[in-house]
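Yeah, one chain of the complex is gone here, protein chain that is, but the others are all in their spots.
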Amino acid sequence: MNAPTDSGASGSMRLVLTLAIAGLVSGIAIIGIYESTLPTITANKARELREAVFKVLPGVSQMQALVYRDGELVAVDRPDKDEPVVYGGYDEHSAFVGYAMPGAGPGFQDTIALLYGYRPDEKNVVGMEILESRETPGLGDKIYKDAVFVSGFSALSVEPEIVAVKKGTKSRPNEIDAITGATISSKAVVRIINETHADWSAQLPEPGSEPRLEATETAGTEADQ
Amino acid sequence: MKKNEFHEEFIKGIWRDNPVFVQVLGMCPMLAVTNSAINAIAMGMATFFVLVGSSFLVSTFRHLIPKQVRISCFIIIIATFVTIADYTLLALVPAVHKELGAFIPLIVANCLILGRQEAFASRYPTKLAVMDAMGMASGFLLALLSLGSVREILGDGALFGMKLFGENFEPWVIMILPPGGFLTLGVILLFFNWFRLKKDEFLEDVAAAERGGN
Partner (left out) sequence: MDNLLWIFISALLVNNFVLTYFLGLCPFLGVSGSLETSARLGLATTFVMLVTAVCAWVLNTYVLIHAPYLRLICFIVVIASTVQFIEMLIKKLSPALFRAMGIFLPLITTNCAILGLAIFATNRGYGFWEGIVYALGAGIGFTLALVLLAGLREESELSNIPKLIKGTAMNLIIAGVLSMAFMGFAGLFSSA
């Protein structure tokens, strides 16, 4: 301390001033880094989401976010925070293919978040991708590392609801072989899909009357690529 | 002499006063993210950046920061650097950021960083402070890397994602799970204790021999 603080008013003024300056400089630095990285971060996130959607819905090349408002499914640019959302997938002629539905629920260790593709015309799940999980390495993580299990979701009937059965005993279109040694994780995945499907099934329109692709998202998709 | 001093500040952090193995600081990021070598390096680099950056600033402005609010100032500086590191990692390497997740913001609570500001950077000139910070941060990085490598090799049979063993290797999964972190660090500390004990014994022997010689 080069200048001895002569107590009282000037002393506490100096304290407040120092903190204020420190806060100001730090605020500027943080806003700077936030503004400069935001475009990359947003683009990364959008790309990840798009890749996941295209993966769970084979044959899809365009997508848009859909939310349920006032009794019908509408396309939005940016869903509100906490608003449940599904993604509509469209082929290159902008014809509707299916929905990519995000779901989450408790797994073996922690919450599992996933995305699955659903074709309402076939009433089938056509693909599944785990977005987030902390399942046990070597056992529970087979829900996304085991190719056989993942491919089991490429044609799976959701009505009546999906059932996980012992490996090798699948006999009906709504059954899937559970992973040996990771039955709980497999069942968790199945339950998350069933629950998500039950939540949405009343809100999805009749097959054939899905929301049409709106032009804005297409432009955005192309611009990003 | 002068050169030696810089050298000394750097080296002490790596070995004699290693923040993890000797001072047992910064444990929570240490154990949580060392389930693979690559995560350990990312965490180590982020900590390096934050520690060196804040030591530089704190030491440069050490005469301007009033004693009464110094801790608050240190924390503001550290938190700023951590936020910068957080966003940079998120933009450049989103995959690594996803793995490290919430543990990047928690660098703020790493007692190593605040401890260095209070004990060193706020008292010594900039050059020395930066040297000290670099030494400590390298020591931390080294500790993270050794722990991360051991855990990845044993728990996954791989290093930096490359498989080291043949198909017959049965990974020791517990090592990349939380208990493995505790166990590995415990065993490494055991080794350091043993090393110190041996060194003390050796020094005593030397002293005894000298006395005997006289």
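Worth a mention:
As written, the chains take the letters A and B, and residue 1 is the first residue of each chain.
One rule holds for everything that comes next: a contact is a pair of C-beta atoms (placed from the backbone, for glycine too) under 8 Å apart; a residue touches a chain by one contact, two chains touch by 3 or more.
Not measured: the values here are computed from a predicted model.
Put simply, the missing chain touches A, B once the whole complex is considered. Of the listed residues A:14, A:123, A:167 or A:187, the one in contact with the hidden chain in the full complex is A:187. Note that of B:93, B:114 or B:159, the residue touching the chain absent from this view is B:114. Although one chain is not drawn, the whole complex shows that of A:30, A:49 or A:150 it is A:30 that touches it. Residues 26-27, 30-31, 33-34, 81-82, 106-111, 136, 184-185, 187-188, 191 of subunit A touch the missing chain (whole complex, contact as defined above).
In the full complex, subunit B makes contact with the omitted chain through residues 24, 27-28, 30-32, 75-76, 79-80, 82-83, 86-87, 101-102, 105-106, 108-111, 114, 174, 177-183, 185-187, 189-190, 193-194, 197.
Going forward, only the chains that are shown with their structure count from here on.
Chain centres here are Cα means. That of subunit A falls 35 Å from that of subunit B.
Every residue of subunit B that touches subunit A in the complex is listed here, in rising order: 63-69, 72-73, 76-77, 79-80, 83-84, 87-88, 90-92, 94, 155-156, 171, 173, 176-177. Subunit A contributes residues 1-2, 5, 11, 14-15, 18-19, 22-23, 25-26, 29-30, 33-34, 37, 40-41, 44-45, 48, 136-139 to its touches with subunit B in the complex.
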